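Here it is: the structure, laid out below.
With one protein chain removed, the remaining protein chains of the complex are shown where they sit.
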């Protein structure tokens, strides 16, 4: 199989409808990608998430903001973890949640994606959380809703192919801001399989928009997009050089299919060069934070001593992820 | 495989308990089939559904009618679409919904259907929404509950084999009444694979009970039940002749297994003779409505120009389907 090394981008038919996520007055109608999302919209989401972090610590973890609202989890690709975070976020807002694992249903019956969507809109859905293995699927749905005058129904991209995973990007931004206050003086390194990572792509767009001055990607040639510099990042193939002076280190998950493929010699070899150990971590600033989108491959991209150590903010990322998703759903619902 | 062309009917062992759906005073205890359901009961369901159509348009799409009531979706056969419509209907009534995909559980452990039901009744279920690949399964459950003095637990047939799909029939009737006010002067044509369609069967019973004067089925000999005239319909093999002067056209889904089988030459051939195009639609009345139970096979039984055109009321059917199911659940619960 030929491996594409270009920066993943949307297929041609979706490019013309690339940014249907903002309404005429600039307010958020859908959340599809952090690419092109204005800094003030990103900041508004992050600010809205702050008070939601405390709801999750209360005994009664619920607010009635979305009572009677129907949130459909439309998962064309299985992802228990992401589906669960959205389900919890929606339930904490008192929404009614309908989980649809679409792989096994209508699309196998020959119905088109947009017919499926039209049917669910006809059931008076208020919001779709969409996960799809194909880049651009959430865009197509959002553009279809806009075009047919039904943008009171909102789409949230929960991961589409190698394209984007905006709520993960937002929770990463939230976490960085929480620990580092400000993006103005930060050095951030994203390490590992950037090529196949929608997480990396969304975070790069977010950090760039928020004017992070020193943004680096670290990885072997085979796992970096060829024109990655065009996104405004510096490229390092030597992890030690790349980690020097970093405030934030974002480790990416190495998917096991990469390890079996031609892109990498072996998991052990990868760990030697690009796995984060305490020794390599010492090259970063002494108060550096270590992030990971999960699930982790301990001993492949990250050593357990780091994963469980005091620099890791991997579990707080998960907690903030609920608050950020509550913020997104709540903003889209007009609250 | 020999193909049965007789009108699908319940197996012998269920025939004696054929209509256990009405209580001694004639009120609805279970909803199993539209066959033999009195016109006043059908009209009561349709009337009850009317105000529920507006709940779905409100911001808070919920009424507390079924609060604390446990609705079990007992799906012995997978159907995400139908399960979802019942789940939404129940949640809008504030019921607690428990989804059980039974194929993968108790019945594979050798437990009998009625033992499974008894167990769920012992968990204080209030209502069962039953989908089963075998005709008569919901009847057996309802008859068992009646016989054992537990008819405070209600059964709704959500599709059983080729036998019946009464809530689909009711939403079809609701849609027709919504657009045509009255059944007294209507010409209704049902087109396509009537032989394998529980949707067609339920709708024919409903339209007959409500005294629709001119009811037609249109399809090739191989896809019509042999004695279909006995149900009170006129048979057309020529679609153009059958559509002449129609007020309502109900297109049926052609299941892909039929296309691969011996019953049909090819999908293209079927479309040529029995697919609904704008040109054929012009033979019906100028204000005719086009219905389809979904999911559609565009280009097989219906042309996209018709499916997306102004005569189509296919998406309103879905919306009305929620209201009709809310009405059924609410009537059964005694509200």
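Order of writing sets the chain letters: A and B. Residues in each chain are counted from 1.
Here, a contact is a pair of C-beta atoms (placed from the backbone, for glycine too) under 8 Å apart; a residue touches a chain by one contact, two chains touch by 3 or more.
What you see is a predicted model; the values in this text were computed from it and never measured.
Only one of B:34, B:63 or B:100 touches the absent chain when the whole complex is considered: B:100. Listed here are the subunit B residues that touch the chain not shown: 67-70, 96, 98, 100-102, 104-106, 109-112, 115-116, 118-124. Remark: the residues of subunit A touching the chain excluded from display are 56-62, 78-81, 84-85, 87-88, 91-92, 256, 294-298, 315-319, 321-322.
Quick note on the criterion: only the chains that are shown with their structure count from here on.
In terms of their C-alpha centroids, the spacing between subunit A and subunit B amounts to 41 Å.
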